[in-house]
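Missing here is one protein chain; the remaining ones are kept as they sit in the complex.
Showing chain A:
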Amino acid sequence: MTVIKTRINRRSFLKVSSAGSAGLMISFSWLASCTPGTKTLEIPEEWYDLNAYIKIGNNGVVTLFSPNPEIGQNVKTSMPMIIAEELDVDWKQVIVEQATLNTDKFDRQLAGGSQSIRHGWDGLRMAGATARRMLMEAAAKRWQVSVDGLTAEKGIITNPAIGDQLGYGDVALDASNLEVPEEVELKEIKDFQLIGKRVKNVDAKKIVTGQPLFGIDYAGDEATKVAMIVHPPAFGMKLKSMNDDEVKAMPGIHEVVRINTSLEEPQWSDTNAFNELVAVVGTTTWEVMKAKQALQLEWEADGSLENTTDHEFAMKDSMEQMEGHVAREDGDVSKAFAEADEIVERTYTAPFLAHNTMEPMNFYANVSADKAELVGPIQTPENLRESASKLLGIPEANITVDMTRMGGGFGRRLYGHFGLEAAAISQAIQGPVKLVYTREDDMTQGTYRPAYRVTYRAGLDKEKNLVAFEAKGTGIPGSPLFANRFPAGTVDYYKVTNYWVNTNISTGAWRAPRSNFTAGAEQAFLDEVAEAAGKDPIDFRLELFDRAIKNPVGEKNDYDPERYAGVLRAVREQANWGENKPGVYRGVAAYYCHNSYVAQVMDVVKDGDNLPKIQKIWCAVDCGIVVNLEGAINQVEGGMIDGIGHALYSQMTFENGTPQQNNFDGYRLIRNQEAQMDIDVHFVKNDKHPTGLGEPSLPPVIGALANALYQATGRRFYEQPFALEYEKVQMG
């Protein structure tokens, strides 16, 4: 039995706050509460707060607050599952509500880096276990017996001595008045009843019936105006002059305002394309959209106007002509290459990518003289509150931020400028406003995934052993390489050098930052090295891991080689690697990022002169304990399809600073027809601390894809998007 202290952190989050937060929650409960499954629960007459995460009704119905923002990574189901497990309550009796931003009660209310589960695990278990203990103590008092003899299961407390039972609802009031115990016992992992099961998305019923849930669905009351922004057409431009006379006279248009969201000391999450914008405010979306088109705006250059073709040269030049920063060097690498019997050197590139969450950026703001109410889809609500406070000159204590379900995040909603813009517009017009981006607004002022370029070199000795490895990376801006990740630690002579190209195009985190490129490039390169060494690609990698297990090079190796090798062995078995199926071509890849290990085998088949078709993917994952098996599989599947789609089809290019793609005609995303494949996901079973799944399956699949395509076509793929590279080759 694990015993943990309940007061490990300063923020004693298990304290019950006095009045509770009910007031605000009620005002927009349409986007908060949800009952699992399809059954509607009877709402109790009274609720009793056990702690910040749990309230229990007099009839035994339990509300669990999900602290972190939901972007589709399914934490609104999996985080409450962890509480419910330790609370020992029947999942059918649970209502899940999205918690509001409350830094006194909750830690790290952020969605990013696949970290919600990993960071939340201990606190969520503690919240459940503590409440369970308090309910049992309340029952013991009622029966005037010692708590030690009692048991609790599925919301029922039993006194085995006399066979009496009390429901959680019967003792919730008493329990809520008890002192929080100093320490509580947690369940043994083997005793988990709910964790590890397939549990359905708690919002699914609302999603499939079209209930209001998302930020774009929230528009406050009738007084709320619709706002849209106009931003410069190109990076490196700004507004010179504006004529809004005609627009102001258009039906349904109230105001045209210029806003400026610059902050004296911006934080990382304030990254954005443009601070100075024009906002059109009106009654309905369509009227505002039309007015936007009619605005007469003149723009002027304010910096360099960049081009994709120049970017390609700039990246190459940076690696050839700049000094670079050596991030790691083990042994004398130039000497090792000079002595190598054979050298393989390859260069990989990838373009800028837009996030393209299906729900465009939007936010609701209601700012008055001394307070502000912000509601919308945001991955970083705490940062938004801090920046809004600075921008509006209103203390943080007077600003509320409520998180809606998000129609995708992928890193885009880490950067809350649209929340600030809504706040600025609301302050300017002195009333509530709903800011909505068009797809074009969204795609052409992104926080794009940077463009990247990496050159790898591998040196083999006479016996075809890998003896030297070098990677040089650059990007616009910055290198995608991780110096201490595999294959660091497996080769005696190893070096990583990073370069940089400046840009005025705004960039940021995009699902599995840097890994989303590096994994594919590195895994494709290793495939070529294995081939040069005359080795099976899985055996080749396993030999390297063996070296890292038995006799690692250097001390700072950022992975566990046993777990890495573990997923490779698992996928080898799963896919029956080595089996020869006529007409089927296979590629393999493995990667570790965001604390989880993933290996994949992909099968492709030829399709005439077209790019080969993906038939099946096997995927082995080690993310420690799996919390929700259903959600976990869904994340892994989606991550792979997302990775494949972007590697094959997507790119954002620029001409004179102007994004060349602005909607889904120019910008290609993977569609149903291209995603007709079988996927088989396997989780390595262990009792390790759970880690996230929102990102880790995406990066390696690009390597598996490149390697399978090579087997089928005899061509290596070096430039993303691969479908375009293939087309160029086909056309000669």
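A few points about this structure:
FYI, a contact is a pair of C-beta atoms (placed from the backbone, for glycine too) under 8 Å apart; a residue touches a chain by one contact, two chains touch by 3 or more; residues count from 1.
The rule is short, and it goes like this: contacts and distances are computed from a predicted model.
From the set "Isoquinoline 1-oxidoreductase alpha subunit", "Cytochrome bo(3) ubiquinol oxidase subunit 4", "ABC transporter permease" or "Quaternary amine transport ATP-binding protein", the protein name that UniProt assigns to the chain left out of the figure is "Isoquinoline 1-oxidoreductase alpha subunit". Considering the whole complex, the residue from A:57, A:72 or A:220 that touches the absent chain is A:72. For chain A, the residues touching the absent chain in the complete assembly are 38, 71-74, 198, 200-201, 203-205, 207-214, 216-217, 226, 251, 284-287, 289-290, 356-360, 405-410, 436, 438-439, 630-631, 634-635, 637-642, 645, 663-665, 669-673, 675-679.
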